[in-house]
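The complex appears here without one of its protein chains, the remainder shown in place.
Chain IDs A and B follow the sequence of writing; residue 1 opens each chain.
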Amino acid sequence: MRKAVPLLCCAGFLLALAILPAVAGGYATGLALKIMIYALFALSLQLLVGGAGLVSLGHAAFFGIGAYAAALLTPEGGAASLWWLLPATLSGAGLYALATGALALRTRGIYFIMVTLAFAQMAYYVFHDTAVGGGSDGIYLYFRPEPALGGALLFDLADDTVFYFFALACLALGWLFLGLLRRSPFGAALAGIRINEQRMRAAGYDTYPYKLAAYVLAGMLAGLAGFLYALKDGFVTPELLAWEQSGLVLLMVILGGLRRPGGAVLGAAGLVLLQELFQSEAVFGAYAQHWHLSLGLAIIALVALLPEGLVGLPARWRARHDGAGPAAGLGDEGADAPGPHGTTATTTRPADAPARADGRVAYTLTGDPHA
Amino acid sequence: MPDANVMLAAHGIVRRFGGLVAVNGVSLALRRGQVHAVIGTNGAGKSTLINILSGELSASAGSVALRNQDVTAWPQPRRARAGLGRTYQRSTIFPELSVHENCRLAAQAGRQRFWQWWRGAEDCAHCRERAERALESAGLSADARRPAGLLPHGRKRQLEIAMCLAGQPDVLLLDEPLAGMGPEETDRILALLQALKHDHAILLVEHDMDAVFRVAETITVMVNGSMLASGAPAEIRANRDVQTAYLGDEA
Partner (left out) sequence: MDPAVFLIHCLNALQYGLLLFLVASGLTLIFGIMGIINLAHGSFYMIGAYMAFALGPWVDRTLGGGFVATLLACVAAAAVLGYLLEAAFFSYLYRRDHLQQVLMTYGLILVFEELRSLLVGNDVHGVPMPAWLQGTVSLGGVMTYPVYRLFISAVGLAVGLLLYLVLTRTRLGMRVRAGASNREMIGALGIDIDRLYRLVFAAGVALAALAGAIAAPVSSVYPGMGSGVLIVCFVVVVIGGIGSIRGAFLAAMLVGVVETFGQVLFPAAAGVLVYVLMAAILLCKPEGLFKQG
């Protein structure tokens, strides 16, 4: 029964999104659309961070490339066909992911973070400083693509409600795909690589292709989210690729909880809503314009108080009520002192414990290749 | 004349780190049915040697052959798939996964159907069977569903070996499997090694002299990267050089 709860929550969430346009007004629907797009974006990063253990601080590049591809490849005069625009967008994001991932994955830990940031900055500067994308002013997308089949339109994306459900479908399918991937042999291998890459190599896995595949898949999904974003407002700017955006989506993933994809969705929803809240003049009056302050403080508080993120809340609540803590003894493997059966001495060194009492793998980014 | 029983042969292994020569011309042959122990003080080059044999480190000179095939240029995963397994001195099990899942994942390396994204990893019967057999050999069947991180230290070391077995290797490179173990646990592991050596060629790097003399057919003594002596336990025990250089009062 416990295993079904996450699934039910996912289904419930999607259902709620589905009925929203019927019961709520334009503002709520617009907000929900924004949440869905960022949820997809966060899901794609969760594959990297929570799945493969690869922390990327340059994921916004693929989001932005997806958005720009949609805007740039749509002809000025009319709509493009969805059947080639979407694959072209995904390919663009995927190719950049392949090229940069192939290089970035030769580094590890903090160096990997920096290289991904570097590649994102490169893409940012291409769109910001050159004529490719209209410079810092951004460009417009005037026509949403048309899914035509034999001369007739299957559905009309220009209709906002139809577009809403198209985005919902993308989110649902993406979420389903990632969920299946997680329990597949590929996903199991990725998890092993995340926990201890050396052991996986010793067992016979070539880990590089796995990581690269995850990187490209994540890039393509982020590109899909960017594609939807471009279609939503019809306006694309280079700020979509800025490192602040990469930081924000990483925050969504961490906030929601790294353990499962649903966490990313939760984190995205939470952060989008928080931003709306802090920007609302109704609640904060004059301070609404300084919403960065509230957001910053909220981020600090949330990370400090909820180390496992929002999805970790039920477990913590359960632990407190059961009396027994989460499995004790899931301690640092390397620092095990042989103790009586069932207990291990866990030494906690600053920022160094690979596994914690709550069983969650912490991320240590040293210069050490095997960290 | 290639010896059919020789599973792993190393010739003239040399490894330099800048000016330091960590391993200086070590040769050995691992045969099925035998435990070949490598002993030496800290810094003698044992870890470097085992890393070169497993493929994690490349040799500056010398060759490594697995079943008469030259694998000197092969990276570690390739050697592992070809039947060369190793364990580590510090446990490298996956603490958050169950004991069974640890072995299943190790076994999956032999059948990586990574393109089947719609199927569950658990569905691979081949991997499941191999995992179960490995757990049985290692005596961990009862603990199959426990989270690996909850195992007592001794059983974690057993799991380390079980994971190695799940890949159905011909050669086992064991890096200090007895580290930090009490006498009972040591006996268990040694019994396991005795049972395993029938079907595998085993290299054992160890500090526990008693254990080494109990279970090994051949012992190689390393000092400062070079082989000081190599032979049957009785020979080694009687060897003057070994006594002075290493065994000292321990013999």
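What to note about this one:
By definition in this document, a contact is a pair of C-beta atoms (placed from the backbone, for glycine too) under 8 Å apart; a residue touches a chain by one contact, two chains touch by 3 or more.
Everything quoted here is computed from the prediction, not taken from an experiment.
Counting contacts over the entire complex, the absent chain touches A.
When the whole complex is considered, the residue among A:Pro6, A:Gly30, A:Gly234 or A:Pro307 that touches the unshown chain is A:Pro307. From the set A:Ala28, A:Leu153 or A:Leu293, the residue in touch with the chain omitted from the display is A:Leu293, counting the whole complex. Among A:His59, A:Arg108 or A:Lys211, only A:Arg108 touches the chain left out of the display.
Take chain A: the residues that touch the chain left off the picture are 49, 55, 57, 103, 106-108, 110-111, 114-115, 117-119, 121-122, 125-126, 128-130, 243-244, 247, 250-251, 254-255, 290, 292-293, 295-300, 303-304, 307, 348-352, 362-367, 369.
To be clear about the criterion, only the chains that are shown with their structure count from here on.
By the touch criterion given at the top, residues 54, 56, 75-78, 80-81, 85-86, 88, 90-97, 105-106, 108-110, 112-122, 124, 147, 149-150, 152-154, 156, 163-164, 166-167, 180-182 of chain B touch chain A in their complex. Only residues 177, 180-181, 183-189, 191-192, 195-196, 198-207, 210, 213, 327, 329-331, 333-334, 336-342, 344, 355, 359, 361 of chain A touch chain B when the two sit together in their complex.
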